[in-house]
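The complex is shown incomplete by one protein chain, all other protein chains being positioned as in the whole.
Chain nomenclature is as follows: A and B, assigned in order of appearance, with residue numbering initiated at 1 for each chain independently.
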Amino acid sequence: MDTRESSSFDAVVVGAGIVGAACANELAEAGLRVAICEQNGYVGGGATAAGMGHLAVMDDSDAQFALTSYSQSLWRELARELPVEAEYLACGALWVAADEEELSEVERKLRFYRNRNIPAQILDSKQLAEAEPNLRAGLAGGLLLTADSVCYPPCAAGYLIKRAIATSGSILFGKKVTDVSESGVRLEDNTFLAAGLTVIATGAAAVRLVPEIDVHPRKGHLAITDRYPGFVRHQLIELGYLKNAHSTTADSVAFNVQPRVTGQILIGSSRQFGVEDAAAEGPMLSNMLARAIEYMPAIADLSTIRVWTGFRAATPDNLPLIGARPGYRRIYLATGHEGLGISTSLATARLLADEILGRASTIPRSPYEPSRSFAVHA
Amino acid sequence: MPENVTIEVNGSQLPVAAGMSVATALFQAGEFRFRVSATGQPRAALCGMGICFECRVTIDGQANCRSCQILVRDGMVICTS
Partner (left out) sequence: MNEVDVLVIGAGPAGMAAATSAQESGARVAMVDDNWSAGGQIWRGIHDSCTRIPAGVRTLWGTQVVARGTSEHTLLLEDSKQAVEVAFDKLILATGARELYLPFPGWTLPGVMGAGGLQALVKSGLGIHGKSVVIAGSGPLLLAVAAYLRKAGARIKLIAEQATTKAVSSFAFHMVRYPQKMRQAAALKLSLHGVPYLRSCWVEATEGEGRLRSVRLRQGRKSWTEDCDYAGIGYGLYPNSELACLLGCRLRANAIEVNEWQRTSVDGVFAAGECTGIGGVDLSLLEGAIAGYAACGDTGRASRLFGKRSHAKRFAGALGRAFRLREELRTLPRPETIICRCEDVLYEKLQQMSSFRAAKLHTRCGMGPCQARICGVATAFLFGWRTDSVRPPILPARAASLAIRKEFQREADLKVLP
């Protein structure tokens, strides 16, 4: 058995998705020699390639708010240097209320955001129609969050990796990690890569390396249309989205639509449990598109050119795992981000680097601690 | 002798032979710019059989229609970009 050792690194980051890329960048910036191990021959091929790239600030809990708003401010800083291929678009988000009941929920959200200095305003039915003429008539209104934005995650991840490498890193493509230990990682070709510390940022596949964590794949479908510039202007989400994101058992779809800089319309979203097959499923796609057409009837006639699926990494409380692996000193976790991996990648990396380097963090780290009580089974 | 239909191309009325594709009608009318590409270049039909999507134009208000796959119809309104 060949156990030859390669050169050693201060940190090995496993996975070059958006989270791994952000972590590698932070650690390199802090002066560590970083190696990124990526099983594909390119960056951002997993959930990073599949997700919507909506850089959102969420209100479903204080901890979610803290992480998403901190991360969004970091994205705003990064946006200044992102290449054009990362398609950063400060389009804002509109949470759509279908009826009076949802509108009162919108009012609650408004207070939540306003109290925390997030720019938010309520649109009534008429204002909603003006903001988004293709939404169906008869919607009650919506909540406009002007600071939300969107990006194209694989190229954002690519940029972060490039920066990490330029600062002090290397990326090893085609290197699948099969085992992690306190002293480093073992690769599929049986090489051992010595590491001062290891960061697991492999998304839904993290359980392969860290079997005790409670991270499960949550499949999602997406579709994208041909170019129809101006058809939709903001990231649009129905309020029911949050209910779906929190459900732990039911398969669901929600209206969730995004304008891309190309003029294409990205259509989501769906969630499924316990499905490991990545094949696009007719009925799920059907329901998702039908929901989109319900909210935006003109979507019916748009040419849909591509459909794909991805797997979110979900934890029982919908908060990610950021920090040392329980019981270990040199293995760290940065996974379990469910539908907010792109949004919270930058804050995740910052918090993780803070913990590793013993720095104080801008927001409390405890809600995301991997050792928290919900469900680390032995 | 093929009967004629009248179509509108970018605002102008045009008599064309029935039975021809919109792409053919556009070339006949001297229109060689069916659409502009992602970086603004003029494009027109390439494959003539509906698989390259270079021939997309707006027909009767519907964008992204493959003109080589659609026959002209009396009163059809065509816009190239």
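One rule holds for everything that comes next: a contact is a pair of C-beta atoms (placed from the backbone, for glycine too) under 8 Å apart; a residue touches a chain by one contact, two chains touch by 3 or more.
From a predicted model like this one, the values you see are computed outputs, not experimental measurements.
Take chain A: the residues that touch the chain left off the picture are 40-45, 49, 85, 154-155, 158, 173, 223, 225-226, 267, 279-280, 282-283, 285-287, 289-290, 292-293, 299-308.
Seen from chain B, the chain kept out of the figure touches residues 2, 17, 19-21, 23-24, 27-28, 32-34, 37-39, 41-54, 56, 64, 68-71.
Convention: only the chains that are shown with their structure count from here on.
Across the complex, chain A meets chain B through its residues 226-228, 262, 301, 303.
Note for the complex: chain B touches chain A at residues 38, 56, 62-64.
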